[in-house]
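All protein chains but one are shown at their positions in the complex.
Chain lettering (A and B) follows the sequence in which the chains are written, and residue indices restart at 1 in each chain.
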Amino acid sequence: MAKSRGAAKVLVQVLAALLAAAYLIPVYMTLVTSLKSPQEINLMTAWQPPSQVNWESYSTAFKQFAPYIKNSLILAVCATAISAAMGSLNGYVLSKYSLPGRNVIMPLIVFGMFIPYQSILVPLFQFMQRTKLYGGLPGLILVHVVYGLPITTLLFRSFYEEIPDELLGAASIDGADFFGVFRYVIMPLSGPPFLVVCIWQFTQIWNEFLFAVTLTRPSAQPITVALANLAGGQAVSWNLPMAGSVLAALPTVLIYVLLGRYFVRGLLAGALKG
Amino acid sequence: MQSRRDNLAAALIILPSIILLGIFVYGFIAQTMRVSMTDWGQEAAMVLEPKVNYIGLANYSDLFTGFLNMRFRQDLTNMLFFTLLFVGLSLLAGLLLAVLIDQLAWGETFFRTVFLYPMSLSFVVTGTIWRWLLQPRGGLNVLPTLVGLPAGKFLWLTSRDQTLAFDWSHIFYYLCLGALILFSISACSHWVRGEAAGLRAKLVICAVLLGILASGVLTSIKLLPFPEQHGFNKALWGIVLAAVWQMSGYTMALYLAGLRTIPDELREAARVDGASKFQVYRYVDLPLLGPITVSAVVILGHIALKIFDLIFAMAGPDHYPTSVPAITMFLKTFRGNELAVGSAIGVILLILVSLLIIPYLITSFKAEEG
Partner (left out) sequence: MRTSRWLKLVGMCGALLLMFAAVTSAAVQGELEIFSWWAGDEGPALEALIALYEKTYPEVSVINATVTGGAGVHAKAVLKTRMLGGDPPDTFQVHAGQELIGTWVVANRMEDLTWLYEEEGWMEAFPADLLGLLSTEEGIWSVPVNIHRSNVLYYIPDNLAQWGVDVPKTWDEFFEIAPKLEAQGIIPLSVGENWTATHLWECVALSALGPEKYGQLWDGELSWRSPEVIAVWELFGRILEYTNPDAPSLSWQQATDMVVSGQAAFNIMGDWASGYMSTTLKLAPGTGYGWAAAPGTEGVFIMLSDSFGLPVGCRHRDNAIAWLRMLGSLEGQDTFNPLKGSISARIDSDLTKYDVYLQSAANDWRTNRIVGSLAHGVVANERFMNDFATVMDIFLASKNAEAASNAAEAVAIQSGIGR
């Protein structure tokens, strides 16, 4: 009995290792291809490691991508910060204050994060044009802030609901008003929620493509568009798109590996409460 | 406890968000609906102030019955099959991975990280990498040759084979059949849980649907003047593979969190009763994972309905076998200058997503209040 259980344990471990290897295949292929020289890339020998490591694709890709990485950074940092800040306030209000129509407001807000953006695209760019926000990063930031509000509001609300009302009551007895409670009770407890929300938003915004491609002038385009350009425009030598993919993926993958715990919490909370 | 001043402050704080979302979500949806009922897209579509005429629902009826829009109808078919396969396989893979990780003796963090990392990538990155992996004469297809096996021949993204073909003229028949299947499943679940009232209601509905199907009314409707075959394009397997690779970590995380919340006493009790390990999973864990599955279906389902970047990056916009409505919307709007038709496709997508999301939102927020 004990023996067979031991065997089962080993089997589980081996199975997991095999699956992990399968999940890592794309990484292997990406790295290997990106380090080959264009002449060496051949469909038949795609799996073999490069005979000579060629870092050039990375320097070329980085040179091409640098301005777009900067755009993406500005975009993701600003939009994340603003939508997180607004989401935090909204979450506070919606979890702790009984406003009229509160039961209707929340589903209506959350619906906004599920809509297919194709259904608002045409009016959106018309609006951006009329407000002269079209084309630049500020406009794109605005769009990401607005469409990020549902998820940030939802996440903060569910975090704040776990803060006991008594804590707030005690503070208001001490004379703290709306902002006082937020500042001295809610904010000090908001560190981890902010981290969760910011990681989630940053990843989403960094990876977004549809708004990025339709709402920006080329000078303000984020990295996803640059990658699509690189990979779709000239698919001659695959080393460049692969190196580009690595560069485009690096920030979010790093965040995920370093702060995976919070990333998962965002994932779980984003699924509402079934 | 809250003063009127505080309530006022609270209302003022949330007002900007409400206004913004009101405009950007509901205002824009209304505007898209308005555009979808015009003929914007005739010759001079690109004038600064386009002159448009209202043509009611003509764009919609043309999408579903117009001769030239068979691409859109195949798009819908593709979307349906993609959604079913993607959601089903992601759930299956996620459950498998979660159970596996749950059983691991060591290395749990490592394996969890590996299975989940694709989630942090963008669809554009995933699409680019998988396009290379799925090259018909390279990538995965030549993988077997490394161990001396013959190379695979499957045309992952470019196959033009189609199976499960059906005639679009009979779409109502198939919709009715689909509804019958859904209601039968629902009836079964009522039966399992022993809810007599629910079971009776569902059985009545099933009987009605069965009657309609049997009467032949639906097959006598001529939606199109000629038969038009649509079916499952095998080229979609490539997209499904990449999408499941990317999202199965998500279902794994959900299930893993679910498994961890099941109290050990419950399992212990089952084991004491003589249940095997498998039986414990089957009768204790699985039923408790039901609500998680519902969440996952909704989240993955709406992602599948909206899928755009991944297919765009993997197969390109002009690839009929893997096209979906979101891509055709983009092409109609920006290449064909048919902004009204593009908007109509956008609205149809919205309706489909809403069918999935609205019941979910209502039940989850109701449950919260209760």
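Just so it is clear, a residue touches a chain if its C-beta (ideal position, glycine included) is under 8 Å from a C-beta of that chain, and two chains touch if they have at least 3 such contacts.
These numbers were taken from a predicted model, which means no experiment stands behind them.
Of the listed positions A:12, A:27 or A:85, the one in contact with the omitted chain in the full complex is A:85.
The chain not shown here is touched by just one of A:91, A:116 or A:135, and that residue is A:135. Considering the whole complex, the residue from B:137, B:193, B:222 or B:282 that touches the absent chain is B:137. Think of the hidden chain as still there; on chain A it touches residues 74, 77-78, 81-82, 85, 125-126, 128-130, 132, 134-138, 141, 183-184, 187-188, 190-191, 194, 213-220, 225, 228-236. Contact between chain B and the absent chain runs through residues 41, 43-48, 67-68, 70-71, 131, 134-137, 155, 157-158, 160, 162, 312, 315-321, 330-338.
The criterion applied here is as follows: only the chains that are shown with their structure count from here on.
Listed in rising order, the residues of chain A touching chain B in the complex are 9, 12-13, 15-16, 19-20, 23-26, 29-30, 33, 42-44, 46-47, 86, 89-90, 92-94, 97-99, 103, 105-112, 114-124, 126-127, 143, 146-147, 149-150, 153, 165, 168-169, 172, 177-179, 203, 206-210, 214, 224, 227-228, 231-232, 238, 241-242, 244-245, 248-249, 252-253, 255-257, 260, 263-264, 267-268, 270-274.
For chain B in complex with chain A, the touching residues are 1-3, 5-7, 9-11, 13-14, 16-18, 20-21, 23-29, 31-32, 35, 97, 100-101, 103-107, 110-126, 128-133, 135, 137-139, 142-143, 146, 245, 250, 253-254, 257, 291-292, 294-296, 299, 302, 305-306, 308-309, 312-313, 316, 325-326, 329-330, 333-334, 339, 342-343, 345-347, 349-350, 353, 357-358, 360-362, 364-365, 367-369.
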